[in-house]
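Structure, as structure tokens:
Shown here: the complex without one of its protein chains, the others still in place.
Chain naming follows the written order as A and B, and within any one chain the residues start at number 1.
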Amino acid sequence: MPIWLFIVVSVIKSAIVLGVLLTAVAYTVWLERKVVGHMQNRWGPTRVGPFGLLQPAADGIKFLFKEDLTPPHVYKPLFLAAPLIAVVFALTSIAVIPFGNPVMIDGYTIPLQITTDVNTGLLLILGVTSIGVYGVALAGWSSNNKYSLLGGLRASAQMVSYEISLGLSLVGVLIMAGSFSLTQIVDAQAGHFWGFIPRWNIFPQFIGFFCYIMAAYAETNRIPFDLPEAETELVAGYHTEYSAMKFAMFFMAEYANMITVACLATLLFFGGWHGPIFGPLILREILPVFWFAAKVFVFLFIYIWVRGTLPRFRYDQLMAFGWKFLLPLALVNLIATAIAVAW
Amino acid sequence: MVPLSYYLVLSAILFACGVTGFLIKRNIITIFMSIELMLNGVNLSFVAFAAHWHALAGQVFVFFVMVVAAAEATVGLAIIIAVYRTRETLNVDQVNLLKL
Partner (left out) sequence: MISIHLILFLAFGAVALAGAINLLAQTHPINSALSLIAVMAALAGEYLLLGAEFVAAVQVIVYAGAVMVLFVFVIMLLNAGVEEHTKGSRVAVIFGIPGVLISSILVAWTVLQHSGTEEVAVGALPGAPKTIGVLLFHGFLLPFEITSILILIAIMGAVVLASKPPTGPPAASPAGGPRKVD
């Protein structure tokens, strides 16, 4: 494929994926407010548009017009840079996530991910997650406020601790698939056991899936692990001093991380875009993307369901859970998988 | 195609910056960061030579250098915290008495 065509196709893919992702972030907020509202026996947003569907637009306009206040004693360069770091690295990890089978147009095979099929796709996502910790830590420190500092330190210590369990829980999947490339991991889940149970990684790797879900909930600072940003505990944690658009950027970063985690869980444990394929050619091309989106939606629903149901951990319980229970469990999973595959 | 010597010169300059930082800085944490900069310069040299001689052992060695650097940073920062608790300062010129 000539270089100019590759660049044009990549720009088009980036534009489409970013547009879909940012809309998905906005509507995940809407979904959360509706679902948590119904779980708490109330309606959620209903006034702005039918079923409150224009609520994200109203929120966006509100954030744009709010007064952007910079308190006087903050460390200005980092105060301004921290939400940028959080958002940029939350959106970057989408670059290596494939959404479906490669499509053939005009004799060129175009993979449905922004980059081509990277050999070390999973490692890049882990790397970007590691760098995202800086957004939180620097926001807490630069705010020059004891609540923000404590919230930032707690949040970044929590994220760093659970990154290890996150990585280890994925190694079981890697052993079974034999590659870091996300497309090859999905392709290793084609086919069926005994004719009707799909060969998804969740069935052999349910312990790995449990570790991944717990670690991912802690990485994205969601209930039951959201003490660092709990309003009743620490004022608002690391984003206390932020208002208007900068606060909206932290919010967007959190939901974009949620969507990335849901996409990864789908790719690694639930067979990615494999599902029943039927119908004419154009339908066959679109159905894998539709199955992928449906599975990601189920994941996001589970995320929001857990948020509406569980109380939050205290901080020492949270750290003890991460280091003393989840890490040994992930190691046991790794050893069991390695022994099973070696035989 | 980039000549191998360009990589080596970049590695040497990074190492020299690390040595300079180690000599002129007075804050103990910045001195530690200069040590990490020196280690990074050496890592670049290893990977460049591994690519030049097609010896994968160079990249494996970078792995070990990173592990040792992480262990050293951990223990070094713990020592800094312990020294700060007693001396209340991070300036190496003021940590000049064996016993307070």
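Heads up, the rule we're going with is that a residue touches a chain if its C-beta (ideal position, glycine included) is under 8 Å from a C-beta of that chain, and two chains touch if they have at least 3 such contacts.
For clarity, every value in this text was computed on a predicted model and none was experimentally measured.
Set against the missing chain, the residues A:I131, A:L283, A:I302 or A:I335 yield one that touches it, A:I131.
Mapped onto chain B, the footprint of the missing chain covers residues 1-10, 12-21, 23-27, 29-30, 32-34, 36-37, 40, 43-44, 47-48, 50-52, 54-57, 59-60, 62-64, 66-75, 77-82, 84, 90-91, 93.
Interface residues of chain A with the unshown chain, by the touch rule above, are 75, 78, 119-120, 123-124, 126-127, 129-131, 133-134, 137-138, 140-141, 149, 152-153, 156-157, 160, 163, 178-180.
What we mean here is this: only the chains that are shown with their structure count from here on.
Note on chain placement: the centre of chain A and the centre of chain B lie 34 Å apart, centres being C-alpha means.
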